[in-house]
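Have a look at the structure below before the remarks.
Excluded from the complex is one protein chain; the other protein chains are retained at their positions.
By letter and in written order, the chains are A, B and C; residue numbering begins at 1 in each of them.
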Amino acid sequence: MINALSFLPFLIFVPIIASLLCFWFKHNRSVILISVVCHSLLLVVSVCIFIDQANITQQVYVLASWAPPLGIGLSVNSATVVLVLLTSVLTFFYSVYSFIYFKDNPKQPLFWPIWWFLIAGIFALFASNDAFNVYVALEMIGLSAVALVAFDGSINALKAALRYLFVGLVGSLFYLMGVAILYRTYGTLDFNQLPTLVDANPAATLALLFITSGLILKTAIAPLHFWLPDAHGSAPAPVSAMLSALVVKCSFYLIAVYWLQVLPEHAPKAGYYFLGLLGAVSILWGSWRAFKVERLKHLIAYSTVAQLGYLFLLFPLAVQHTETTALYGSTFTASMYLILAHAFAKSALFLAAGDIIHQYGHDNLSKLSGLVKTSAVSTFTFAIAGASLIGLPPSGGFIAKWLLLSEAIETQMWLLVCVILLGGLMASAYIFKVLNIAFSTPSQHANHQVTHKQSAMAWMALVLACCAIALGFNAQSIMAPLMAPPVVVDLPSVHSMPSVHFMGVFV
Amino acid sequence: MNWQSTLPLLILLSTSVTGILTFFVSEQNKKLRSALNIGGVLCCLILIGVLLNGVFHGESFKTRISLLPNIDLVFHADALSLLFISLSGLLWGLTSIYAVGYLADSKNQSRFFGFFGLCVFATMGIALAGNLITFLIFYELLTLTTFPLVAHKGNSDSIKAAKVYLMYTMGGGALFLAGVVWLKTLAGSLDFVATGVLADLTHLDPTLLQIIFVLIIAGLGVKAALLPLHGWLPVAMAAPAPVSALLHAVAVVKAGAFGIVRVVYDVYGVEFAASLGLTLGLAIAASITIVFGSVRALFQDDIKKRMAYSTVSQVSYIALGTAIAGPIATMGGIVHLVHQGIMKITLFFCAGSFAETLGVKKVSQMQGLGKRMPLTMTAFTIAGLGMIGVPPLAGFISKWHLGLGAVNADMHWVLLVLITSSLLNAAYFLPIFYAAWFKPAPDNWPADKKTTRLETHWMLLLPPLITATLVILAGLFAQSVYSPLSWAQLVSSREYTFIANTSLELAQGQGHLLWLALIIPLVFLVFNFTRVNRFVFHFLPLAALPAIMLALFCESGTSSSIGMVFLGSELSLTHTSRLFLLLSGILWFACALYSTGYIKTESAKRYCGFFLATMVGNFGLVMAQDITGFVAFFTLMSFASYGLITHDKTTAAFAAGKTYFIWVLIGEVCVFAGLTGFLINQSDSISSLPTWAGSMLIIGFGVKCGLFFMHTWLPLAHPVAPVPASALLSAIMVKAGLIGMLNFLPVGQISSLPLAYLLCGLGLMSVFLSAVFGVLQQNAKAVLAYSTISQMGLILTYLGTVFLVPFLTSTATSIPTDISTTLSATLLTTVSTSTAQAHWAMLLPAILAFAVHHSITKAALFLSVGIPIIRHNRIYYPALLLLCLPVLSMAGVVFSSGMFAKALLKTATYNVSWLSLPLSLSSIGTALLMLRFVQLKFRTDTDANASTDSNTAKNRFIAWRRFIPFALLCIASVLSVFVSSTYLNITLSDITINSLLTNIGVLALAIGLFVLIQKIGNKAVLPAGDIIVIYRALAKSLLAVIQQGCMCIGHVYGLFFTVLRQYFGQAYMVIHTWRLARVNTLFTPGLTFTALLVVFAVYLLINQPAS
Amino acid sequence: MFKDISVNNQQVVHRDTQSVVIRLSIAVLMAALCAITIYVLALSEPAQPILRNLALAQLDNTGVDNPVTAVLLNFRSYDTLLEIALLYVVVLSLYSCLFNPNESNLPPLPTFESHVIVRHFLRAFIPLIILIGGYLLWTGAYEPGGAFQAGAIIASGFIVVRVVGEPIIYPPWIDTLCIALGTATFVAVAIAVAFFEGTILTYPAGSAAGLILLIEIAATLSITLSLYIFYRMLGRL
Partner (left out) sequence: MNDILMYSATGFVLFFLGLYFVAFAPLVITRILAINIMGVGIFMFLVAHANSHNGVTDPVPHALILTGIVVAVAGTALALVLVKKIQVLSHNQNVTINSSSDTDQHTIQHTEQSPNQRTKDNLHD
């Protein structure tokens, strides 16, 4: 079995190369060619990593062959393997969608380089094993996301982008301050070494506080979520889908890494419960705002805030459950599954919304009545994806909610049980509010001229929604590796590996 | 995956594939879409058929698909799931046919049928679910698929309905999910096991299980429309008719009930649930819902809203059945699952087609619907009657078993709930039938624009008819192997690990001939509705011939019992029933002949219909030996004779008909209650009939016999009915009450003072008072009616004496007793006290003789009314002579059968000293009545003579048809006692001189009194029916009181909600706006009816049988 | 906090709605947090300089004498690569934000005649600046310096010319080429090296210095151009 570890840097360098090529060869056909090649490469790599994950998760790919504390290592754990696969699959869908979405947009040549760079940033973040490197990756994602949000040039989009930029920068600076404190107190930045060196030192808790507050700002949890609806709302459809489904998850993944893997001893127990509380508040507040808001994309954005709240319930459950917090076990599987289900469902919703806006020219809910007649496919997508969000049985969302619920019940946390159920109910409230509007006959003939053609975009969104439902069935295969704790084997530093020639593998 | 495991999947696949494919069918081509749907339905039904006989032959079907580490999707076909799956499969087929017809021209049908198929897919999934988790998944799927159906029309109120529906079902779903997950974490795998999974998991603490049970039942309760969670059902009526038909009859509501059944039996195990005290709570909740649903239905004017509320109450029967932890009650509950489905779907079909064809949406607009859409209305009526629980239909079977089960489980209050809800059902269904059938149709209905012969599109007509016949079949052939009842038996027996076997006895010998007496009139009845009805009218008398032949040639004791019909009905010719059969055969023959001459041809068809139906009821009544058979024929006869009474369609006829109908219903319910009480006690093997059951029987049959306080309908009905009908009414149908008492009262077995006093008291009062009232009447037939009341009073007084026997001195004169009062084994255990037996042995023949005498003479008298005896008419003299015969015989003049019958009665009750005086007084009274009758007869004939042209040829021909039966009966009236005495082998005591003298003295006294009354009394005019006036006043006041009550309840409601609204404000509280229930002008008899029976219910409660 | 960004009288302003009380309370809160952090840090003593010793020990086989450059371009070269790529992307996003479909028909920028002394002074001054930039680039290997500093200085030279009003005209393809040049060379070197050494970014023994210099030059070029474009684009709106 070839050692997939050597494929790891592919994840990062292939998108950067693609970005450069797209910048240099501007016109359409070449961009399509580059994108297709790169996407297929990424898919192959991530599948190999997923298959071979048993021994990959033990090793670190040392860049520039300097041992980790000094150099930077790339490594993948059981969670990131799934996330990497998810990212490559989803980005493939988004790129295909973007081809159609930006077909007649003059700014298209400028879109692709930034888009590819954003993908590179995401992979860099998932693969990196070094605290400061994570900061750079965060910045990469942040800045390119801002550029994409501001892509369609309207004043609202620009203001939303500016606000998003401020939030991003402040969040990253907080994170940098945390890293600086860590470096000062422990002298190393490597994720594998930090947990071993760390002793009971208040500075570590302080660092954790800074890092967490920075990342919470970037994950848009309840009190600090004000920027997300505007940013995701006014971005073009594929970008908002990417933001909701992946970008926001990256900062959540980081919080999970710091709280569960890197600095578990120093995280005060109250901290876990506080995160849980934040999660619960954001579920309720997000759903309530989603129900109240008028524009379709804002509604979907607020539902992202709500679903992120579900993810944060992982922390109290993890602490309560096994006492030994780690990036595996049934609680973590539940939240990983929720990430998967939410990613597919949310992207389907945003792509469907994109299609609706493409046809109607606006996404103002009050004027969208009778949607089902003009764009039946996107309403159907909306229904299926909504079902997965609410957690109705056949969907992936149901499995995730089921796992979360059984965890909550096992750990006797009745408050969480109520929050989960209430969240599901409120989700159904705003999803069915939209469906009601879709089904109602248009009172007065809305003055917009509606192009009735069922564009390919709607079918793309439908495929994604079906994936969200399909997740409900073969949960077994995805969850098995997550459940089992990784077999801890001493870390052979690659340096000492005999001649693992990167290119040798191909020759 | 071998065959066993793929079949359930195939079934699920067939429905889902049909659904999904229909989505892609383009809107225009209707053919492809309906073909696809029908194809889907057929292949699904075939698969279910294969599954059915697979299970029947003992194969077990189970498929297991792993979903999560230790959670897997399980489908398995046990008896309960088969019951539900066949129900939903069949009704899906019918509803899709109906839907194709209903939505013919509405838009986006592909979407409708797509979701329709998916909804049934979810229901099938629920039915086949093997464990609680699969059930949960399909339960939620059902919500998702039914939402677009409810919101199909897209207008504002269907969107609101969808919203409300969602709010409830989503809330319920969340609770259910919480409960299931919690149970899963506690109890591990939740596969359905026959006697419950949790029973043997001892380590779980009960309080947790109770909380989980409450959660799960709340979740299921939303769909099963238990009380607090039922709000969505009436609102969801905004959906199109096929949706509300399938949803509220089969899919959604049944899923909830089915869920409750599954959870109580297969998850908790019924004994374990009972031990936790859960079933009692569920029973109380279900009962409250039942009563509440019916009360709310009472006040709804919109048809579909009324149906919705009735669904709310009916579904809780199933929950009630499961909650009463007893095998029979379970059987009742489960069989009601099926029965309620077919009945409710018929109601919705009909409601839908009414709305579709005539735009009739409100109950108040349903006048004359019967005429405009007869077939749909009949289906509606059958289903409605079934809902009420009228004996032969499906509803009765399940209510009967529920009642029986409740009594076995000592939950007597459930019996009360059942009765009140059945009455409430009657209260809100009967006004509809009454308005539809008997009120004139408004003229503003669209003319029958369709050229086809049928009243609506055939697709709207066929499904309700099929389901209506299903209702009848499920009721009639309840015991047959393939009926839902036997299947429910299989299920409940599995639950209680005992097998109640009901074998199928086959009739032996030529017992089948007995059925001939019933079948021939039925055949005539069928022909009546075809084009040959003119012949039917002319050959009407032939219908009565088989009965006469049977009575003459079959020897007594032949009996034929068919297990399938009713609950094992049994017809047999006992000694008494043979006599009565002969008597009624002769009378029906005579009256039929008479009516061919009397009834005008254009109204003949309707007359023959009712005439034949009553005849069947009468003959069946005479011969039936088992309770359900007797009650069924008794009901048939009473309802059919209503048609006879109101034949002339005059306002007086309808008024009389209305009173008759109320009294019939009162009698019906009393008989029903009495018989249940009788049966219950009998099952407790204490032969002593509880007094309340006995009095119920007496009152019930008393209504038919015209006992004093219940007699008010008789003097009203007879004058109004056509002559042959009134002759039959007073001659034979009045005797039905007597037959009932003879069959069911334990005459000769026990002696109970209260019963004796009740019977004799009422009898005596009716003897004297009716004589007084009769004399003051203006109408000849009314006088005859009063004389019938007095004679029947006499007979019943003598019957009453049998209960006094132990208190009398007894002389052991042995008279051969071959009276076989043995009822079928289940009914009566004979505990003979020698004295009572002997006394009864003498009294019975006397009573029978007197009954025969009375019916023949009374018939003759009534027929005479139809024959104008006028001077210059050719038949004047012979008619006059013949008329004297019955008059004299009735008055008991010497050598007439009347005198002999009275003599027999006197000898039989020689030891009852105080009886001789009333006997003689009664003969005076009868004589008075006869004189009054003759006087009135001649007065009417003379002034009628001036107007009628009696001497045309046609008239003469008709006169002949009338004259012959009249003549026959007059002669028979004299000879009847002699003939019957040989049959009853009683020796006629010789006529002593002094009896002759007393006779003549009585006559003279009567004539003197009559002259005296003429002088002083001719001014005092008494309206027919005398104390009915009092009853009417009583009813009016009661109505006023109830209306006031409703008003104040309404105010309280309004007040409560306005306060709530101010306090919470509109934004936060989505208040379900309870429209103040508009009390429409209720059907007055309906109200008296309910009032009366509330009193009866209270009496029932106070006087609990000591068991 | 960031709620409403609006523009009045030409100034993009954040119309703050929070009352003074809230602002003061938050300020006090921040001060408290700052005090706590300082106090905590005062308590805990800094860690042993593990990385420093490691870095200094390995310095001689990094091919560069200046430890910072060694760290930047050898030990943590991956960070620097991402960082340069970041700069490249920001320029791109600058293009996308300022994208104006009807670019071609914009009026040409006003060019004004600068004062004669300024013109002559510049003619001598610009080559000097470029020289200093080149020197800085070269000494990066030994003393503090390097691509970023050199790029900044050269760019400032160009900007001064621009400020003075002299239009710098160069063919547009240079723009597209140079912006991406820095990242492209770094990535190319990283991949090429992997062929020989097996893992990415491991410079073969002897050639570390040369490669680092190559990367430095490319980086300087792209940084210079990026900074110049920043200024030019902003000016030209």
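Quick notes on this one:
FYI, contacts are C-beta pairs under 8 Å (C-beta built on N, C-alpha and C of every residue); 3 or more make two chains touch, one makes a residue touch a chain.
Worth saying up front: this structure is predicted, and the values here are computed from it rather than measured.
Under the touch definition stated at the start, the shown chains contacted by the missing one in the entire complex are A, C.
Residue in contact with the omitted chain (choice from C:34, C:57, C:128 or C:174): C:34. Among A:64, A:110, A:146 or A:306, the one in contact with the hidden chain is A:146.
Within chain A, the residues in touch with the undisplayed chain are 132, 135-136, 139, 142-143, 146-147, 150, 152-159, 161-162, 165-166, 168-170, 172-173, 176-177, 180, 183-184, 226, 229-230, 289, 293-295, 298, 357, 361-362, 364. Touch with the hidden chain on the side of chain C covers residues 1, 3-8, 10-14, 16, 18, 23, 26-27, 30-31, 33-34, 37-38, 41-42, 46, 49, 51-52, 55-56, 67-68, 70-72, 75-76, 79-80, 83-84, 86-87, 90, 93-94, 97-98, 146, 148, 230, 233-234, 237.
Criterion: only the chains that are shown with their structure count from here on.
Centroid to centroid, with C-alpha atoms defining each point, chain A and chain B lie 67 Å apart. Separating the CA-averaged centres of chain B and chain C is a span of 95 Å. For this pair, chain A with chain C, the centres built from the Cα atoms lie 29 Å apart. Residues 66-69, 71, 108, 111, 136-138, 140-141, 143-144, 147-148, 151, 154-156, 159, 162-163, 166, 170-171, 174-175, 177-178, 181-182, 184-185 of chain B are the ones touching chain A in the complex. Note for the complex: chain A touches chain B at residues 370, 372-373, 387, 392-394, 398-399, 401-403, 405-406, 409-410, 417, 421-422, 424-425, 428, 432, 435-436, 439-441, 473, 475-476, 479, 483. The touching residues of chain A, when paired with chain C in their complex, are 9, 13, 16-17, 19-20, 23-24, 61-67, 69-72, 106-107, 110-111, 113-114, 117, 120, 124, 132-133, 136-137, 139-140, 143-144, 146-147, 150-151, 153, 158-159, 162-163, 166-167, 181, 184-189, 197, 201-203, 206, 226-227, 494, 499-504.
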